[in-house]
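With one protein chain removed, the remaining protein chains of the complex are shown where they sit.
For clarity, chains are labelled A and B in written order, and residue numbers in each chain start from 1.
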Amino acid sequence: MTRFVLRRILAAIPIGLIVTLGVFALVFAMPGDPLRELAGDKPIPAAVLAAKRAQFHLDDPFIVQYLLSMKDMFTGHFGTTFAGADIASQLRLRIPVTLKLATLSLALQWIAGLLFGLYAGFRRNGVVDRMLLLSTLVVLAVPGLVLYFAGQFLFGVQLKWLPVSGITEGYPLAYLLPATCIAITGFAGMARLTRTSIVDTANADFVKTARAKGLGEQRILWRHVLPNALLPVVTLMGIDFAGIFAGAVLAESIFNLPGLGQFLFQSIRFHEGGVVVLLSTLAFVMFIAINLVVDIVYGFIDPRVRNV
Amino acid sequence: MAAIPPTGPPAEEVGSTVRRATGVLGVALGLALVLTSCGDGKGSGGGAGGGAKSEVIAIAADPLDYINPLNENGSPGIQVAQAVFAPLVATDPNTGKTVNVMADSVTPDKTSQTWTIKLKPGNTFQNGQALTAKDYVDSWNLTAQGSTAWKNNGFFSKVEGYDAMNPPTPDGATPKPTSVKTLSGLKQLDDLTFSVKLKVPFSQFGLTLQYLGLAPLPEEVRKNPDAYKRKPIGNGAFKLDGAWNPGDDIKLVKWDGYKGPNAPEADAITFRFIPNADTAYNEFLAGNVDFVDVPPTKIKTFKTDAPDGWVTATSSGANYLTMPAWDPRYKNPKLRHAFSMAIDRKAFADLVGLATPSNGLVSPDMDGYRPDACKYCNFDPTAAKQLLAEAGGFSGAVNINYNTTSATGQIFAEAIGNMLRQNLGLTVKYTGKQGSEITQLADTRKLDGLRFSGWGHDYPSIEDYLTPMFKSNGDANFSGYNSPELDKVLAQGDAEPNPEKAIKLYQHAEDIALEDMPLIPLYAKQNAYLHSAKIMPRVSKYTGVQALYSTFK
Partner (left out) sequence: MSEAQQVFESETQDLEGRTLSNRELLRALLKKPQFVICVLLVVAVFLMAAFPRLFTSVDPRFCELGKSQRGREPGHPFGFDIQGCDYFANVIYGARPSVLVSLVAGFGGFAVAGILGLLAGYFPGAVDTIISRVADVLFALPGLIALIVILNSVPNRSIWIIVGIILVTGWPQGMRVMRSTVFSVRNREYVLAARSIGVPPLRILRKHVFPNAMAPLLAMTTLGIGGLIGLEAVLTFLGVGLQPPSISWGSQFGVAASYRDSPHLFIWPAIFISTTTISFMIIGDSIRDALDPKLIR
């Protein structure tokens, strides 16, 4: 087990380097002077620009800038953004916000997705099943933006049930509306996958064999159908979890949650290569870690995988 | 495709124009700390009990990272700073005249080249330190140093000795360090008096002193400015209420030590930053904030959304279509006049919403504005075609650049493009870029084609439209325009101590610019704001709409 984990982590390092280098190169290649975006309304004198450029190493060659920001990252000296915000304190503020949003939305989406998916799968072609297929088609076809604005307008502005934006109301109230919006878009995939997976497994040969052996329905369900049907579901959960960081950008922007997604979007706009790389690395580490966890969970559900 | 990028609309939506004219105007309005017939005796007495007179002001921008007026030239930062800091002079909202705030007197010499500023005695900073002439001189010197890297450095380029402190460096070169740490033109005469010697005479300098970006910092802050980023020590009517950590709203309470004229009525003010302008608007509709700007996309609906709680400011600067002086195809003034007359300004202003068609280069609210200044701004497609033919036509496609971080940039570009295409028979193409990239291309004279630009004054004088945009090497000379004749007339205006005569000269300069038409006037935009039933923001022809000076019901 330890060897397996170590091997995976070692394999991740070169990929991580390529990813961070690629991201940094992309931001570096963006046209427009990053400091000009800061300038606001009036031209900034050459002397000030030069001082700022020196402070952020903007005149150094690309690879030097990349190495400097990697060094900053690994030594924990994050420094400040071009605009003067302390990056470390930004992270302290923002990581919990995104984590809270992610956990709440994933919890909602997984619970609803699993319940509906399981029910529809066992009652294939029943009313719930048909409703589910229809509603998932609609969810997948309606652009997410529409959902977010509509939700905010209806529940925040009109009915005043939930806060319109911001985190002043605290957890979980302030996070409920954005989390629900994220959950609805993710719910469709989760429910459909669970349903298909249950249907497939319930018709599989080994289940038929078990039934032929005269095993009880309960035992077949818990010991044979569910463990096998849930394997692809766990994979999707992993993908979901890894993607929540990017998925949070839209919700955080519309609902004004000071999370990592918002930070990322701002940083791209201001060409903050260092911050973008820092955040991408965070996302990448999460991606690797979650894939690892998924594989370990796989091992628990399906013993065949364990000794791979 | 990988994760359909779920990203919000551009977070900041200040205006359609590249240099964010409304932002500039925000600055301009922010400067004006003003006397409202000084009837403020009752408000300041009580008010300890839970903020009877408190208001929450929404600002649709990314949260601030510091409060320091000397390092702010944008609307959000200045808006907060004007609550905490006070300027030397300000514009009276009722009369439009300049009144003293921290200054006791501002006197030019005969040539308007040396200005003597005397401070009122007895003012202090919020840490108790007395406010003296030294604070101004040292704060200004600190800002004028390039290595301090503060945004208002450029203001001091008019002052004698700036070039010695900031030797001109070619583009891309590292600036040479200089040992000069002070402006030779700045002199402290006594505790409360200092003088400013300018490089050349400038009759409007007194007006520019209302810029809040010239506020003083106390000595302890000057020694280590970074340590005070989040705990400013000002000289204004409000001070920070408790600690201000990243992610917090900015909470301010009334500071008893402010002895300047015209303290706002509010006892407590909260600034809440909401990067998405539509979200900020929704927060208002839900009753969570007392004051919000109406974003451009809501201009058509705000009156029905908040029927009892909206106000509009008369105008916020002026907006233009900018010609590239570096492209010979656009050089002929007749062609520029043809473009101008092919534009239906009335319809365009309706599209913008809450806007009036421009007929000159300066804002309609300025002293010296003439409603009939422009001879080539009427909509006349036939005459426009004629002029285009006289100019020899246009080869190739007219490229219109628009700012992709503005929700309306593309729409405005298409509207102009359609009119040029249909009324002049031109081929039109469009290029969307980030605002900073357009600015950079234009500044290096590499931009292909037209773009939008806007400007709002920093001090109420038509000179603050003409000098920045039309003087060769002006601060905001978007078009690369260069006219020795206009430069000469402007210099005459700057040296003219008599205000009326100066305005005549500036108007002459405007006429020259209209003949050459490096910028085509488009529209002057009004800003709209929503306010809760609890407050009534101050509305003035001269200083715009200011939530800070709200009266309470």
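Miscellaneous remarks
We take it that contacts are C-beta pairs under 8 Å (C-beta built on N, C-alpha and C of every residue); 3 or more make two chains touch, one makes a residue touch a chain.
None of the values given here were measured: they were computed from a predicted structure.
Among the residues B:375, B:429 or B:501, only B:429 touches the chain that is left out of the figure. Residue-wise, the contact with the chain that is not shown comes from A:22, picked out of A:22, A:126, A:172 or A:216. Touch with the chain that is not drawn comes from one residue among B:130, B:411, B:512 or B:536, which is B:411.
Checked against the hidden chain, the listed residues A:70, A:118, A:132 or A:268 yield one contact partner: A:268. Note on the undisplayed chain: of the listed residues A:45, A:186, A:259 or A:274, the one touching it is A:186. In the full complex, chain A contacts the hidden chain through residues 15-16, 18-19, 22-23, 26-27, 29-31, 137-138, 140-146, 149, 185-186, 188-189, 192-193, 196-197, 199-200, 203-204, 232, 235-236, 239, 245-246, 249, 264, 268, 276, 280, 283-284, 287-288. Although one chain is not displayed, chain B still touches it through residues 1-7, 9-10, 297, 300-301, 344, 347-348, 350-351, 404-405, 407-411, 413-415, 417-419, 421-422, 428-434.
To be clear about the criterion, only the chains that are shown with their structure count from here on.
Each chain gets a centre from the mean of its Cα atoms; for chain A and chain B, those two points are 40 Å apart. Taken in their complex, chain A has these residues touching chain B: 31-34, 36-37, 39-48, 50-52, 54-55, 59, 80-81, 83-86, 89-90, 93-94, 144, 149, 152-153, 156-157, 160, 163-166, 168, 243, 246-247, 249-256, 258, 262, 265-266, 269. For chain B in complex with chain A, the residues that touch the partner chain are 3-11, 19-20, 23-24, 27, 62-63, 65-66, 72-75, 145-151, 153-154, 157, 165-166, 168-169, 171-175, 229, 245-247, 249, 272, 274-276, 278-280, 282-283, 285-288, 405, 433-437, 439-440, 443, 475-476.
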